[in-house]
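After the structure tokens below, expect a handful of questions from me.
For this view, one protein chain was removed and the others were kept in their places.
Chains: A, B and C, in written order; residue numbering restarts at 1 for each.
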Amino acid sequence: MQHSTRIVKLGDIQIGGPEIPVIAGPCAIESFDQFFNSIQGVYQAGASAMRGGIYKMRTNPQSFQGLGQQAYPIIETVKSDFNMPLVSEVTDPRQIELMMPHVDMFQVGSRNMYNYALLRELALTKKPILLKRGFSATIDEWIQAANYILQGGNDQVVLCERGIRGFETKTRNTLDLNAVAYIKQHTNFAIVVDPSHGTGRPELMLQMSGAAIAAGADALMLEVHVKPAEALSDAAQALSLGQFEQIMNSCRRVAKAVDRYIAEPRKLALQKSKTHFNNQEISL
Amino acid sequence: MQHSTRIVKLGDIQIGGPEIPVIAGPCAIESFDQFFNSIQGVYQAGASAMRGGIYKMRTNPQSFQGLGQQAYPIIETVKSDFNMPLVSEVTDPRQIELMMPHVDMFQVGSRNMYNYALLRELALTKKPILLKRGFSATIDEWIQAANYILQGGNDQVVLCERGIRGFETKTRNTLDLNAVAYIKQHTNFAIVVDPSHGTGRPELMLQMSGAAIAAGADALMLEVHVKPAEALSDAAQALSLGQFEQIMNSCRRVAKAVDRYIAEPRKLALQKSKTHFNNQEISL
Amino acid sequence: MQHSTRIVKLGDIQIGGPEIPVIAGPCAIESFDQFFNSIQGVYQAGASAMRGGIYKMRTNPQSFQGLGQQAYPIIETVKSDFNMPLVSEVTDPRQIELMMPHVDMFQVGSRNMYNYALLRELALTKKPILLKRGFSATIDEWIQAANYILQGGNDQVVLCERGIRGFETKTRNTLDLNAVAYIKQHTNFAIVVDPSHGTGRPELMLQMSGAAIAAGADALMLEVHVKPAEALSDAAQALSLGQFEQIMNSCRRVAKAVDRYIAEPRKLALQKSKTHFNNQEISL
Partner (left out) sequence: MQHSTRIVKLGDIQIGGPEIPVIAGPCAIESFDQFFNSIQGVYQAGASAMRGGIYKMRTNPQSFQGLGQQAYPIIETVKSDFNMPLVSEVTDPRQIELMMPHVDMFQVGSRNMYNYALLRELALTKKPILLKRGFSATIDEWIQAANYILQGGNDQVVLCERGIRGFETKTRNTLDLNAVAYIKQHTNFAIVVDPSHGTGRPELMLQMSGAAIAAGADALMLEVHVKPAEALSDAAQALSLGQFEQIMNSCRRVAKAVDRYIAEPRKLALQKSKTHFNNQEISL
């Protein structure tokens, strides 16, 4: 099955091959310390790529909207420390040019899956795109949205299942792993699974991360925060570093059971950037 | 997590312990040959219990409604050959008495989850009950339906997730593995997963059976037919014996990855019943 | 359009003709006073038939389950006072015989629409049946459930739209008036609309009752309680008598705009039963 998946490159890692990279980090980049410490933790636990929102889409116009351009120097420092590619969401075609030098994969969020104007623009960039499923999009509509990017000349597209909306209120969304199995059987797209939005509940993420891998996920994307209770967005669904480490250990075993693998935990070389950066100032 | 699950006995097997029993067989018992051959196949592949409908609930009143009482001699012969307990659906309180001697676990189907009159009656039997989730039931309503049985004096209840109804048309239902993980974390019910109804597509069942186990399923229930194309009900979702065997092999590996296990394949001792039974006649 | 509707008789009123009868009363019959006073109020406002639950289906097994047989003398007295037919829900085939002398139309509740055992039994009674749509039933499944009754030999079936389940939480259900218009255009079933369950909010019922009539409803069914705040079930959605009267006035105008009509308000002849009944005792 896996042999026909079109492999997409995210920095020097591959999505769609035997390795299952884990993309982890906070919902939003809030400050240097918050981002550095979160990424340091996920790096040590074995994450292969980092995530972090620069421009946030918030249902409530009063909510924290992200650091915007103030995030770029933070990103550059953390990237050079950990040498991990960054996935970050683009919410407006006019952000593309600014984000280009700093972001390794553009994420199209669930609420923008049908924003064809944005998709066409992203097709021109030739950067890899992570296309989240609209939370009420059919599988067909999702594939057709991906086709907007392919036909625009960019074939570096991975799909991302992040839960669909239904009547259940115990979980934030319903993670649709049927769709993951379906995509693997019937298309050659690589597919990422996001159990953070897909469940909205940290205590379910270990099991659902393993389930995602068994269903055929080519990568996982998880929200991890060095201090979950203090997160400025999506605090309720952020994993602690300890929870994330347990999930990684558990997923390594499930991955092996389906003939795939996840990067091992690693030690961290000395960092100098942190002290250096702390002397600068970022005003929210 | 597993330690607090209330174990329910199905014949001499346990649901809720480290073993993950697989309940397999055809949607409906159609004839001796069909049932014997299907059950022989699933037995050899490692199934621990058998399923087979006696009274079918059909949306269309013209569809095949099951063999009814003509199924009982078939059941008795097949049970004595393979020594496996039978799970079968009860659709009317007045069937209970007839089914009692032949059925080891009563299944309450998705469309009867809210049939509290039936649930109260089943509570009086003290037989184990497999309570399928209504296809649009919230987790809360499902647990409350189980409470009808518990409060009626029967604590031998297992829940069964079989997919929920939504907007997606590529899959018959949306298998809600979030609900499985939730039930394991927040209740002490054992939970069975039915990927057959949960996907409606044989080509997705291998992945989704593994996913169910990773999500915490205590047992699997799968529709298997010796000749899927000829099945009188739910033909489109029936697994062949070959597909079932592959699923069992794959699930054994995933089960180990989460510190559980599934019965190994077994050889079959000689059967005499088959020849004997064929001389009898059942008129549909 | 209306000419092809199969007319169903409820006592001496017709459902499916130019008159739009309004069926009103409390969710459950709780006591003589509560039922008498509620029905007196709806009678005066122009209701043509009364509703009131004898056996309640409650999600929570601890909730009030209805008066059961103690309701029958209350019903008989109130029926003789107001000379209105009664619609009441049957939840178990074994209630049918007891209910037969007291109930003029059997209601099959939303959670029993798929209870084919019950439908087949009701087909044998030849009493008119009000078949509520399962809250997640497709129009096709609903029609097929009605066919269970028709093919059982009873053609006195009216459908009842009472809202479907979705993701919206501001309203209890989503009243699907598309389905009403569809049923009128594509079948010859008469159709009743229940804005009480369909909205769950008294402040929306005036507008939605009018909308139901404009969409083609052949009758309305509304929950009205003499003291809504004290209702033992569904208190949040019960209308006061004052609200009900306003709804009736508003609906009369909309009905005329679509060439139909609703009974006028009427004065009440003197009642003796009330004083008489109060001397008896009902123990909850």
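We adopt the following convention: a residue touches a chain if its C-beta (ideal position, glycine included) is under 8 Å from a C-beta of that chain, and two chains touch if they have at least 3 such contacts.
Keep in mind that what you see is a predicted model, and the values were worked out from it rather than measured.
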Q: Using the definition of touch stated at the top, determine which of C:Cys27, C:Leu150 or C:Ala211 touches the missing chain.
A: C:Ala211
Q: Have a look at C:Asn37, C:Thr174 or C:Ser240 and name the one touching the chain we're not showing.
A: C:Thr174
Q: Pick out the residues on subunit A that sit against the missing chain.
A: 57-61, 91-94, 111-112, 114-117, 135-136, 141, 144-145, 147-148, 151, 165
Q.
In the complete complex, the non-displayed chain touches which residues of subunit B?
A. 165-167, 169
Q: Identify the residues of subunit C touching the omitted chain, counting contacts across the whole complex.
A: 136, 138-140, 164, 166-171, 174-182, 184-185, 198-199, 201, 203-204, 207-208, 210-216, 250, 253-254, 256-258
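As a working rule, only the chains that are shown with their structure count from here on.
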Q) Between subunit B and subunit C, what is the gap in Å from one C-alpha centre to the other? A) 38
Q: Report, in whole Å, the distance between the mean C-alpha point of subunit A and the mean C-alpha point of subunit C.
A: 51
(Q) Touching at least two other chains at once: which residues of subunit A meet that condition? (A) 166-167, 169
